[in-house]
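Notes follow once the structure below has been shown.
The other protein chains are all here in position, but one chain of the complex has been omitted.
Showing chain A:
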């Protein structure tokens, strides 16, 4: 049964242009633009690191953010608002299977998105290998958990697809520019830095960049923030999420 549900979700994902575009193509496009402009030579903007070496791990943050904050909650709200989850209640399937399948399918898209990014980085822009590959994988997983957790909160708050789309866009698009993923934080005035510090994805980007390029600065705070985001969003979603 679970296999059928995953197969069903996979086909729906393959027809989901926005999710595929923002998960697979958009990060590579951004990399192509900034990599094309700056290359991977050591840059003052990035503390002497190459733009591509700093950008790829940051865009990994974008990949998990778009899956967790947009594709995943929109999928859940689609099901709930159309009454499909209610219909499922009258079948032997548990609606939880669909939630699990959505997480799996979006996770697969994220893994493919990261693979594409790294592949293009290596082939086109001389991306260097990560300094701490295992830590990078772990942080990517933690960041994904935080984003999917926030996505679950969005799915709990939004009663219609339109609301979910608006909330997801409001949460996601500022994160592209304000988390250090595309624009170096060093360039930002204090006010914008303050906003950036309030966004969980900023910490994901910071920790992912640390794991990729290595570095002296501590990421303890970032890890606590991401772990806290997972815990708090899980608690809120458990409290607010409704199947119907």
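Throughout what follows, a residue touches a chain if its C-beta (ideal position, glycine included) is under 8 Å from a C-beta of that chain, and two chains touch if they have at least 3 such contacts; residues count from 1.
The definition used in the following text is that contacts and distances are computed from a predicted model.
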(message) Tell me the UniProt protein name of the chain this structure doesn't show, selecting from "Two-component system LytT family response regulator", "Sigma-70 family RNA polymerase sigma factor", "Spore germination protein" or "ABC transporter ATP-binding protein".
(response) "ABC transporter ATP-binding protein"
(message) For a quick check of understanding: of A:22, A:46, A:59 or A:79, which residue touches the chain that isn't displayed?
(response) A:79
(request) Considering the whole complex rather than only what is displayed, give the residues of chain A touching the chain that is not shown. (result) 1, 3-5, 7-8, 11-12, 15-16, 78-79, 82-84, 86-87, 89-93
